[in-house]
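With one protein chain removed, the remaining protein chains of the complex are shown where they sit.
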Amino acid sequence: MIQYLVSILTEGAIFGIMALGLNVIWGWSGDFDLAYYGYVALGAYMTLVLTIGPPFPPTEYILGLQLPYLVAVPLAMLSSAIMGLIVGLIALRHLRGIYFSIVTLGAVYVLYVMAGQYVPLFNGYNGLYGLFNPMGAALGLDFQSYQYFFLGFCLFIFILVLIFMARVSGSRFGLALRSLREDERAAAAFGRDIYLLKLKAYVLGAAFGGLAGGLFAAYLSAFNPSAWAPIEAIILYSAVLVGGKGNIKGVVLGVVIMIMLIQESTRFLPEFPGNPAVVPALREMVVGAVLVLFLLFRPQGLLPERRYVDRFSYDNIDPGVAVLPAQAREASSHLPSPAQDGEQSSSTALSPLSVAESVAEAPVHQPLAQDRTEVPASEAAVLIVEGLYKHFGGVAAVDNCSFRVQKGQVTGLIGPNGAGKSTAIDLISGFKLQDAGSVVFEDTAIQGMPPHRIARLGLIRTFQTPREWPGLSVLENVLLARWDPEREALWRGIIGLRRFHHLTAKSELDRAREILAEFGLSKLSNERAGNLSGGQKRLVEFARIRMAEPKLVILDEPMGGVNPVLGERMAKAIDGFIISGTSVIIVEHNLPFIERVAHNVIVMSQGSVVATGPFESLRSNQSVIDAYLGEVPV
Amino acid sequence: MSNEVVTLSVQGLTAGYGGPPIIEQVSVKASRGEITAIVGPNGAGKSTLLKTVAGLIRPTAGKVFVEGKEVSGLPAEKLVRRGIAYVPQVENVFPDLTVRENLDMGGYVRKSGVRERIEQLFLLFPDLKAASHRRASTLSGGQRTMLALARGLMVDPAVLILDEPSAGLSPKFQGLIWERIEQIRATNVAVVIVEQNTRETLRHAQWAYVLVLGKNRLEGPGHDLLEDDEVVNLYVGRLS
Partner (left out) sequence: MNEVLLTLGFGLVTAAILALSAVAFTLEYAVTNVANLSHGEILTIGAYAAYVIQRATGNILFAALGAAVAGGIIALVMYTAVIDIFVRRGIGTMSTLIATLGMSFVIQNILVIMFGAANVAYTIPQSAPQQIGPFLWTSTEEEIIISALCITAILYVIITHTKFGKALRAVFQNRSLARVTGINAQLVAAVTWFLAGMVAGYAGFILAESVGTFSPYFGFSFFLITLTAAVAGGLGKPFSTMAGALIVGIALEFTGGYISASYELAFAFAILAIIILVRPRGLFTKAGRTLFE
């Protein structure tokens, strides 16, 4: 009985390490990596060829050194990390979703076949054996006590890994990684190098797979393709899923449950004569069924991912702009539960601020030019676009487009659909590659640069639909607005000080709270951003921009899907951008809004600029009327 | 409410996406030859209401009648045969099919007269006739909306439900769309429309319902609501 417990716990610790590593790639980075078990296998194989000494014919394998176990395991980790790097470099560049999974499946399959068929590598189908009780001799342990020792050793390593993961999870690196999973475009628009971040996570996960493999090799004292059966991998993935992707405690819980399930579910069944495969088959069936049922009823797992919870009291914050505390408080705090997977069709959820939205602010007089913030005439151009050209198929979406954007002003960009406005913005911000032309941002040529580099130079953009990071809290969304290269480094996540400083500087947290109060979002600061209504999500986006303090922000149809009642609040927010030194380009179809906020307007049609000037002058411009305005209602 | 025969009657409709309901006990009526508008702030449930009436979402309570016959709880594909046509806001055409093929598909449930109906609609939408062999994905946003409207009309519906048809369109196209909608109304269809451009919508609507937080709040003739300062401040906004 004790023997049984000891081996179950040891297995559990090893699986736990595997699952925690997989969680980095699948839970945090959001990629369903089917190659993962390959890193475990490689770790096991490498540990063996580094410790069991030279091969006796007819066995064949590479290396065949006789290093101490504690030296071999880190080396095995390194080899898994290297393989992870190779696979990741290829697979993470352009692939997501099912295509990524298929390619990683291919990679692991190739490794599996090589290991099993190409004998000189790891002795083919017979595999490697001979790693008996590493470190046992040195400690003078007999067989019995070795079991306890090894259990303790594995548990110790497991706890170290657990602490490591907890630190990474709560670090800014971890948060940035999760934002990638939530919405890559938005992450890139705020300066995150998607490829590099995902690669780091991938290699990290692979390395821990290798570590688990090294322990596994000692536990089994051998490794061969039959230890590499698909069922092992499925159990691993099920553990992560059942327990809760993204939640470390959940993952551990999942491992516990799966191991118990595997061992105990068929305990009381008799052996079937003539078909010895029945009981293991039943076990596998149970695993398969559990997987399906969880995906159906509880895809987020038993313990869903947790967000950073800010227990700050906002009563002492002095908001810069009028907030509506009374109305916000009177609304109910009952909010719908998070959508399954975050992948269900989004619907605008009911939330306290909907009430506030529908209540007018102080009576607003008609929008006049003088409502705009007064801006001293400035000669400096913050953005110069010259001869931009982009075609799709045979059609030029952007055709010799040139314009200048003044610093310190709000410049509107209007034009009919298909005029090329959104494409032009994609080209300027790096989300599409231009065929020709140049873009100069504050004296730097940025055409051809990837979006995250452009964002780091101080050019941020929004998208036609709100792109908050839905699985993160509103506060987390705002905190991430600033790219913090120091804090976001992986090593910082591990070695940094108290969690508080780990995630963000105190001054930054204060600033975030101020901004949330300014936008009337304080009540929602811990709320899952994906649960907010369309208008609220736009406000979160504005809060992010405020936090990031870019030199130029490009707003792509910010009023889209937003009730016009919020118009004045949005306009004030844009005024706020100008005051704090951010220039603004805004694409909009809502002309009264443009009239209210824009100092200068550029009109595009059929891919190029047809008119520029103050809004009033364009109203009487015939070509603009023909192309775009039609009969403007009174 | 005008005293004419009611074409669409929605009574006490409650629906959601699995959690708490998004719309609760909502009631609206629409008649042939009239434009009925549904307006309200974000999160009011307007889109959800339309999708439920169209049969894409299953209601948990309430009844729906079309021309006096009950159709409560029927799924979208069956409602089409009962006279309800729904034009979604996004992805409202088949991108890889041509204009003509899209219209053809719109007539899927028709037993006969598909070709004649297409010709009729080409009279109403001359731009579409000119583009009849072009793939829908190559059309501009405004043309696509026109195609989506025409597709919905292929079944000669009693009720045409429009979900923000002018979203993302230039003012010029918005004007064109409203022209078409008025023409459609004149062919004795009951038009039910949700629009973000509330001011314009209230101008055209014979009757309007204001939804707030998933429930009926106000109703009345479009013009009257537009003249009510409080309504404008609360639900329309000055910048629209």
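Going in written order, the chains are labelled A and B, and every chain counts its residues from 1.
The rule is short, and it goes like this: contacts are C-beta pairs under 8 Å (C-beta built on N, C-alpha and C of every residue); 3 or more make two chains touch, one makes a residue touch a chain.
Note that the structure is a prediction, hence the values are computed from the model and not measured.
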| item | value |
| --- | --- |
| Of B:Ile23, B:Ala54 or B:Val212, the one touching the omitted chain in the full complex | B:Ala54 |
| Contacting the left-out chain in the complete assembly, out of A:Val103, A:Leu162 or A:Ala227 | A:Val103 |
| Residue of A:Lys200, A:Arg307 or A:Lys432 in touch with the missing chain, whole complex considered | A:Lys432 |
| Residues of subunit B (touch criterion as defined above) contacting the omitted chain | 17-18, 54-56, 75-77, 80-81, 85-86, 88, 91-97, 105-106, 108-109, 151, 155 |
| Contact footprint on subunit A, counting only the chain that is left out | 32, 90, 93-95, 97-99, 101-103, 105-107, 109-110, 113-114, 116-117, 184-185, 188, 194, 231, 234, 237, 241, 275, 277-278, 281-282, 284-285, 287-292, 295-296, 299, 340-341, 343-345, 426, 431-433, 450-451 |
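Heads up, the rule we're going with is that only the chains that are shown with their structure count from here on.
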| item | value |
| --- | --- |
| Euclidean distance of C-alpha centroids - subunit A vs subunit B, Å | 37 |
| Sites on subunit B touched by subunit A in the complex | 17-20, 22, 40-45, 47-48, 138, 140-142, 167-176, 196-200, 203, 212-214, 233-240 |
| Subunit B partner contacts - residues on subunit A that touch it in the complex | 334, 336-337, 339-340, 344-345, 347-351, 354-355, 357-360, 363-364, 366-367, 395, 414-418, 464, 533-536, 557, 560-568, 571, 589-593, 596, 627-633 |
